[in-house]
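Below you'll find the structure I mean.
Here is chain A:
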Amino acid sequence: MTEFTHIPWLSILIFLPLAGALLCLVLWRREELCRWLALAVSWGVFVLTAGLFAAFRAGGSGWLLYEDHAWIERLGVRYILGLDGMSLLLVLLSGFLMLVAVLVSWRVRRHTGFFFALLLLMEAGILGVFLALDLVLFYLFWELMLIPMFFLIGVWGHERRIYAAIKFFLFTLAGSLLMLLAIIGLHLLHTAAGGAPSFALDNLRGLELSPSLEAWLYAAFLLAFLVKVPLVPVHTWLPDAHTEAPTAGSVILAGLLLKTGVYGLLRFGFPLFPNAAAASLPWLALLALIGIFHAAWIAYLQPDAKRLVAYSSVAHMGFVVLGLAAWNQTAVEGSILQMVNHGLTTGALFALVGMIDERAHTRRIDELGGLWGKVPRLSFFFLFFSLASLGLPGLNNFAGEILILIGAFQTNPVWGATAFAGVVFAAAYMLRLVQGVLWGAARGALFWPDLEPREGAVLVVLALLVLWLGLYPAPFLAPLREPVADLLNVLPQGGLP
Partner candidate 1 sequence: MSAGLLFLILAFPLLGALGNLLLGELLLRRVRAAVAVAAVAASALTCLLLWPLAAGEGTRATLFTWLESGTFQVSVDILFDPLSASMTLMVTLVSTLIHLYAAGYMEDEVDTTRFFVLLNLFVFAMLCIVLADNLLLLFLGWEGVGFCSYALIGFWYAEEKNAAAGRKAFLVTRVGDVFFGIALLWLFALCGTLSISAINAQASLLGSGTLLALTLLLLGGACGKSAQLPLMTWLPDAMAGPTPVSALIHAATMVTAGVYLLCRLFPLVSLSPTGMMAIAAVGALSALYAASCALAQREIKRVLAFSTMSQVGFMMLAVGAGAVSAAMFHLFTHAFFKALLFMAAGCVIHLTGGENDITRMGGLRKQSPFVFWLFLAGALCLAGAPLTGGFFSKDEILLADFARATLFYRGIWLLGTCTALLTAIYTFRLVYMVFAGEPRSHFHGHALPGPMRWTLPPLALLALGGGLLNLPPLYGGKEHLHQFLGPLAGTRIHASHAVEWALAVLAVALFFLGWALVHWRHRRAAPEPVGALPAFLLSGWRADRLVERGILRPFQVLAGWCWQWGDGRLIDGTLEGAGRLCLSGGERLRRLATGRLSTYLTALAWGLVVMLGYFAWRIL
Partner candidate 2 sequence: MIVPMSHILAFSAALFVMGLACVLAQRNLIMILIGVEIMLNAVGLTLVGASALWQKVDGQIFVIFLMAMTSAEVSISLAMVVYLRRRKGTLEADAFDGMKG
C-alpha cells in the first residue's frame, strides 16, 4: 500500500491528458492519429480513475492521496493536490465523461487534431480543479478549463457560437477574478495574523475574520462558484453556451464544468468562511428553489431541443444547490450523487441531441418528430434518458433527488415540499421534448441510419450506469460518507438555519 501511495497518481492524472494535448497539438495535421491518441489517453485516464475508485471505494476520513511540492515560494504558492471521497467520485465522473466526449466527437471533421487537443487540455483542467488544494493552483486550473471551452464553443459551435463563447468567458471570468482578489485577501490576512505566507487550503482555514470581512470575501467566492453552477440569476450564459457548443462541449459543460462550481463551494467556499456560509444557506435555498421553477418553466417553452436540455440543467443544478443549502448528511450526499447523476443523464441527452442533429440537421423541436419510426434504437435511448432526467424512480436522477428532498424536508419542510412540486414541471418539459422529437408523424428524409456501434456502445454503458445508480447507488455513496460528515462539522451548529 505504501508503494502504491508513493506514486504521484494525482499528478499523473493531470499531466497525462496534458501531455496528450501537447502531442495532439504537435501532430495536429495527422487527424486520424490525433483521434486515436485522444481515445487512448482518455481511456488511460479513465482506467486510472477507475483504479483509484476501486482502491479507495471504501472511502475514509481525510485525504486518501496527497501531494505537496514547492512551486512559487516567494509568493507562498505551493503545488498541493489531494484526493478524498468527494473528489474521488467527481474525478471518476470526469474520467468517464471525457471518454464519452471523445467518443461522441469521433466525426468531428474540421481541425480534428486541435479539437482533441482542446478536449484533453480541458480534461487536465477539470481534473486539476477537482484535485488542487492550493487556492492559486485551484484558480489556475479553474481558468485553464475556460480556454479550451472557449475554443470548443467558438470554433465548432453552431450559429451564434461567438456570442455564446464570449458570453461564457466573460461571465465565468467576472466571478473568478473577484475570487482571485478574495484569495489574495485571505492570504494577506493569514500572513497578517502571523502565519507564513501560504495559499494552502489547510493553512487558510479557521482564520479569525471580522463578520463583514468574511461576508465580503465569501461573496466573491460565492459569485465565482454560483456563476459556474449556475444559479439564477447568473445562469444566462448557460443556455447560450450549451446550445451553441458542439456535442462534446455540451457534454463536458453540463457533465463536468457545472460540477466544479458546487465542488468549489464544498471544498473551499464553506470551509474557508463557515459563519458567512451558514448565514447564506437560506438564501442559497431560496435561489435554488427559484431556479428550479424558473428554469423549468422556461425550458418548457424552448423551441430548440438543445436549449431545452440546457435549461433543464439549470433546474437540476437548482436541486443540487438545494441539497447543499439543506446541509445535512442525506442532502449533501444526495447533492454530490446528483451531480454524478446529472452528468450522466444530461451528458447522454446532449449526446443524443447531437446524434439527432447529425442526422436531421436541425434541433428545432417543431421540425423534428416521429423519430421512433425511423431510428427506434436511438429513440429508445432518448426516451430512457429523458425519463431518467425527469426523475423516474429506479433511474439515477431519482436516487439523488429523493436524498436531496428528504434532507431538505428535514431542514425545512417548505423547501422539500416546494422542490417536490418542481418534478411536475420537469415532467412537463421533458415530455414535451419527447413528444416533439419521438412521437407524431415522421418528417424529413425517409431513411436515417440508426445508431452506429460506437454510439450504441456509449449509450448502452451510460444506460447501465443510469440503472446502477438508480437501483444500487451504495458503492457511490460509500466514499462520500466520511468526507461529508467531516464537512458538516465545518459550519457552526451544523449550519441549520
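How were these picked? Simply put, all candidates are chains of the complex that A comes from, given by their letters.
The definition used in the following text is that a residue touches a chain if its C-beta (ideal position, glycine included) is under 8 Å from a C-beta of that chain, and two chains touch if they have at least 3 such contacts; residues count from 1.
Small disclaimer: the values here were computed from a predicted structure and weren't measured.
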>> So chain A is shown by itself and the numbered options are 1 or 2; which of them touches it within this complex?
In response: 1
>> Touching residues of chain A toward candidate 1 in the complex: what are they?
In response: 233-234, 236, 239, 294, 297-298, 300-301, 328-330, 333-334, 370, 372-373, 383, 387, 392-394, 398-399, 402-403, 405-407, 409-410, 413, 416-417, 420-421, 423-424, 427-428, 431-432, 435, 438-442, 471-474, 477, 481
